[in-house]
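Every protein chain but one is kept in place in this view of the complex.
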Amino acid sequence: MIIPHPLLGPRDAQEFTYMGDAALIDRPDGMAEGAAEAFDTYLHARDNPAGLHRELWYHEAGDRSWLVVTRDTRTHEITQVELARDVARARGRSQ
Amino acid sequence: MTGRRLEHGGQIDRAQALRFRFDGRALTGHPGDTLASALLANGVRLVGRSFKYHRPRGILSAGPEEPNALVTLRSGARAEPNTRATVAELFDGLTATSQNRWPSLRFDALAINDLAAPLLGAGFYYKTFMWPAAFWERVYEPLIRRAAGLGRLSGAPDPDAYDKGFLHADLLVIGAGPAGLAAALAAGRAGARVVLADEDFRMGGRLNAETFALGDTTGADWAAAAVAELAGMAHVRLLPRTTVFGAFDHGIYGAVERVADHLPDPPPGTPRQILWRITTRRTILAAGATERPIAFADNDRPGVMLAGSLRAYANRWGVAPGKRVAVFTNNDDGLRTARDLRAHGVRVAAVIDARPDAPDPRIDGARHLPGAVVIGTSGRLGLTDVTVRTADVREFRIDCDALGVSGGWNPALHLTCHQRGRPVWDDRIAAFAPGPDLPPGMAVAGAAAGVPSTHGALHSGHAAAAEALDALGRTAPPADLPQAEDAPLALRPLWHVPGTRRAWLDLQNDVTVKDIAQAQHEGFGAVEHMKRYTTLGMATDQGKIANVPALGVMAELTGRSIAETGTTIFRPPYTPVSLGALGGRATGPTFKPTRLTPTHPWAEAQGAVFVEVGQWLRAQYFPRAGETHWRQSVDREVLAVRAGVGLCDVTTLGKIDIQGTDAARFVNRVYCNGFARLAVGRVRYGLMLREDGIVMDDGTTARLAEDHFVMTTTTANAGPVFRHLEFARQCLWPDLDVQLISTTDAWAQIAVAGPKSRTLLQRVIDPGHDISNAAFPFMACGAVTVCGGLRARLFRISFSGELAYELAVPARYGNALMERLMERGADLGATPYGTEALSVLRIEKGHAAGGELDGRTTAQNLRLGRMVSTKKDSIGAVAARRPGLNTEDTLELVGLRARRPDSRLAAGSHLFAPAARTEAANDLGWVSSAAFSPHLGAPIALAFLRGGAARQGEVLRAVNLLSGQDTEVEVTSPHFIDPDGERLRA
Partner (left out) sequence: MPDLAPLTPLGGTTPRRDRIGGVTIAEACDWALASVTARRGRASDAAGRMAAMIGTALPGPGAMVRSGDWRAVWLAPESWLLAAPLAGQDDIEARLRDAVGDAASVTEQTDAWARFDITAANPARVGALLERLCNIPPARLTPGAATRTVFEHLGVIMLRETDDSLSILGARSSARSLHHALTTVARSLA
C-alpha cells in the first residue's frame, strides 16, 4: 500500500504502524460522571464498515505524525489523509 | 532419436557450442537455446514422470505454462527442483536431472500406480485416508509424504546472494511482444518513465517465434530494432528475464529479475535474482496468450505438444521436434504450424482438422482431414502413431513421432485477477477475456486482451499507451507501426474427443476428463469444488493450460454454457517465486538488524557471552577462567554486587526526552501514579497502563528541570511507549505544550551497583560534585561531569536493591568509561555483570520485569493497585477500576522459595495445593520469573497466586508438566532481600 502523507507525499505503508478506528481520538473524560460506561464504549464498541473507514496510522519510520486515513475496506482505496492532530482539534480536543 | 537441429534458422549462435548434461548424458546446445529446445535438438523426448500415475511425459510447450518438463536444475547446494525446462536458459556446464522416478526415467517402479488408476480417481485421498483414525499420523501421513512432491530440495544452504529493490514508473508495460513493444515505444517517445518487463531473455514475444513479415522486415528484426530504440532512452528501463508475478494495492507490482540464473555461477557479490517492487501510475498488461490443447485418449505421450510451441521450436530455435509430424487443430493457427514446419523441410504427415468446413492448407505430402479428430495414440515412452476418426467415421492410424495440438488461445490475464477481478467469457474468441474490474490503473492490450492478430496487437498496444499518456498528462506520438498480418480467428471450440480411454486435462496432477465427470457425479459440480476435489489446476503450473479445457468439459457435462459454469480466478504469484528472492539480503545473522551497546567492544574483550534481547545483543554473563557452568559465573557476579560493586551496561532501556511547559501535566496523565509534584532533581518509579487498565510498561522518570523530564522504558517497550506517548500528545491532548524525542542511543548508561558503588563513582566524578548520601540521596538525579569535564547524568536508582546509581555519558565515551570504572574499581572488587545476574538481583529484590509485565497483568496483580491515583485522570485509570479486575481472589504477586535447595523451579510452572489434582480447575496461579538465589542458597521465584497477599507461609507445589517438575515451595514476600529498603538508602 501507498499512503499519501499530507506533508510528505506518497509513502510506502511499511513506514507506518496501524492502530485502528479513528474513534480512539474521542477519549472520554476519566473524571466525569458515568466515566465507566463511557470508557466501556470507547474501548470496545467499534463500527466495522464495508466501505469507507477512518483509521489511525502512525508514521513511525517517518515524521512521527499520527494520521487519520480514510480507506475503503473493500478496495483499499484511500480517499483522504489528514494529520490526526488537526482532526483532534476539529473534534474539540485541546488540553 | 526423433527431434533434431535444422540446418538453418533460429535465433541461436551456431558458432558456439554449450555443453550440458541431462540425467548424466553429455549433450550440446547453443547460446539462445532453452534447456527444452536443446533437449529436443538432441532427440530427447522423455523428460519426466507425472505426479500421481508416474506416466512418461515430454515437453508440451515452449513457455512458462509448461506442466510436464520440470527438472532439477544444477546440483549440490544450488540444486533447484521443479524448474521448467522451457524457460531455463542454457549455459555451458548446465546439469539437469529428471524427477519423480526411481530407479530411472525410462524404468520407473511407481509406474505401477498407473495400473491402479481405477482406484486413484478424483477424491481418492478423501475416500481412502479416512479410517481408521489411528492410521492418520502413523501410516497415512508418512505414506503421503513419501509419495508427495516432484523434485527434492538439496537440504543445503543456498550459496547465492539475492537482492531487492524499488522502481518507480509512470507506466509499467508487462510483456515485450508486439503489443508491449508498441506501447513502450509510444510512451518512451512521449517522454514518460517506462519500465518494460518481460520474462524471456530475448524480448519480442511471439515475434521471435513467427515467420510472417512486419513491414519490410521480419518480426524478430522489428522487435530487436524496437528494443534497441528503447534501450537508448534514459527514462526507459528494460527488464528482460523479469517476471511480474503479482499486482498489489495502489499500483504496486512484484517482479523477479533473474540476474544470474543463466550464468554457471553468479560473479562474486552479484545477486542471482532481484525482487523488484515497482510502483507505477499506469500499467499495460501485454502478456500475450497461452495455447490450449484438446483432450483425447492417451494425449499425454511424449511427442504430443502444443502446435504453436512446435512452430516456435522450429522458427526460433531451429529445432524439428520430430521426423514426421501431424497437426490436430480446430482453428487456422494450427494450419500455420503445419505450413511453417513444411517450410523448414519437416515432413508433415497429416493436418487433422476438427472443423468440417476446414480450408485445405495444401501442404506438400500431408493428408488433409477436415472434420476429423484424434481418438488415440501409441508408443510406450514416446509417440509412434495416432489413431484418427474421420468425418465419415473411418478410423485409421497415422505414423508420426510428434503431434502439434491447437485448441485455441487463452489470454494470459492472470494479473487482471489479482485484485478480485473476474474474467468474462468471450464467444468471439471462445476464451475468457479480462473482465471490467481490473486493478486500478491497468489496461490490457494485444492477445492478453483477446485481440487475435499481430496487427491488432500492435495497434491495441499503441492505443492503450495513448490512453495512459493522456491520463498522465502527456501526448502520445503518432502511431508509427509496420504492416502486419491481420488474419481473423477461425475457430470452432472443441474441448475433448469423447472416448473410453483416459484423456488428460491436467498433465502435472494427472486429472482426466473422467475425473471431472466423477466429481460432477459425486456432487462437486461447482467450479471451486471441482478444482479442490480433483486437484485440477493445483500443481506448480496452477492450471495455466488445464483450467479452461476443464471448464469446457464441465460445461458440456452439465449442459450449461461456459459463461454460466463460471471460472476460478488467479492469485499471485503468476509463476513460482523462490524464497531466496523474497528473503533478499536478509539472511542468516543479518536477517534482522542487530543493536549493540556502547560497551560492546569492551564486553567482547572480556569474553562475555551475549544474548539477544529483541534486536539488542547484551552481555549475558562474563565467564572467568575455571568456571565451567554459567551458574558459577552468574552466582559470582550476583554475590560481587551484593558485597562490593558491579557494573552493567543498561543503555538498552528506552530513554525519552520530554520537554515543554506542560511536560509535568503530560507525564502525570500517562503514568497512573502522581508525577505533577515531582521535584526537580528527583526520580520516581512510574507505572504506565494501557487504556484498558492492563499494565503497559514501567520505569523511572527523572525531572531535570521544571519543563524537562527524562523517561525510561523497558528495553522491549521503548518503541511502543514512544508511539503511545505520541498518540497521547497528538490525538488526545493536541494543545498541551509537550515535545518528545528519543535519546536511547545518544547516551551510554552504566549501572554501578553495590555497597561500594559510591566510593567508585567518587573516583571518576569530577571534584565539585557532591554525591554524598545527604547531598545526593536515594532517587536523586542531576548533571555532573566525569573524567575531566565530560558531561554526564547521574541517577541514584536501584534495580538490584543495593546502593546503586546509573551514570550516563554521550554514547561515544561509553566504552572508555566502562574501562575506566573497571580500572578504578579494581581494589573494590569491581565486577562486570550481565543480564542473568541482573535478573537474579531483581528477582531477589522483587522488582517486576518482562515476565511480570506480560500484557495480561494489572496494577492489582502486581500489588501496586494503590498506585493508581483516583485524584486525577490518567490513561487506564478508569478501566483499572473495573469490578472484574478487582475481585477478592485476584492473582497477586508473591515470592516463592523452594523447600529443598537442590530442587528445580522453572518459570511457566503452575501452582497447586499439596493434595490437589494437577488439572486446570485446581490451578492457583503461575510462576512468572525464577532463579537460583546465591544469597539464599535456594531456588526462588516470583509468581502470581490467587489471593496471594494473604497466603504468605503456605506450602504449595509448582508443577511444570513439560519438564516433569513438581517442586514444593513456600509462599513468601516478593522481596527476598532488604524488604525495608535500608540498603538503597545507605
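The letters A and B name the chains in turn, as written, and every chain counts its residues from 1.
Here is the rule we use: contacts are C-beta pairs under 8 Å (C-beta built on N, C-alpha and C of every residue); 3 or more make two chains touch, one makes a residue touch a chain.
Here the structure is a predicted model, which is why all the values come from computation and not from measurement.
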Next item on the list: Have a look at B:213, B:582, B:680 or B:787 and name the one touching the chain we're not showing.
Entry: B:787
Next item on the list: With the full complex in mind, choose from B:528, B:745 or B:854 the residue touching the hidden chain.
Entry: B:745
Notebook entry, point to check: Which is it among B:8, B:592, B:677 or B:917 that touches the chain not included here?
Noted result: B:592
Notebook entry, point to check: Please identify, in ascending order, the residues of chain B that touch the omitted chain?
Noted result: 161, 163-168, 268-271, 274, 277, 279, 585-586, 590, 592-598, 600-601, 615-616, 651, 657, 659-662, 707-708, 735-737, 739, 741-748, 785-791, 810-813, 815-817, 820
Margin query: Just checking the interface: what residues of chain A touch the absent partner chain?
Written below: 7-12, 14-15, 60-65, 83, 85
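We adopt the following convention: only the chains that are shown with their structure count from here on.
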Notebook entry, point to check: Taking the complex as given, what residues does chain A use to touch chain B?
Noted result: 1-2, 17, 19, 24-25, 27-31, 35-36, 39, 42-43, 56, 58, 60, 64-66, 75-78, 83-85, 87-89, 93-95
Next item on the list: Please give the residue numbers of chain B that touch chain A in the complex, ascending.
Entry: 249-252, 279, 419, 440, 662, 665, 691-692, 719, 723, 726-727, 730-736, 872-874, 877-879, 881-882
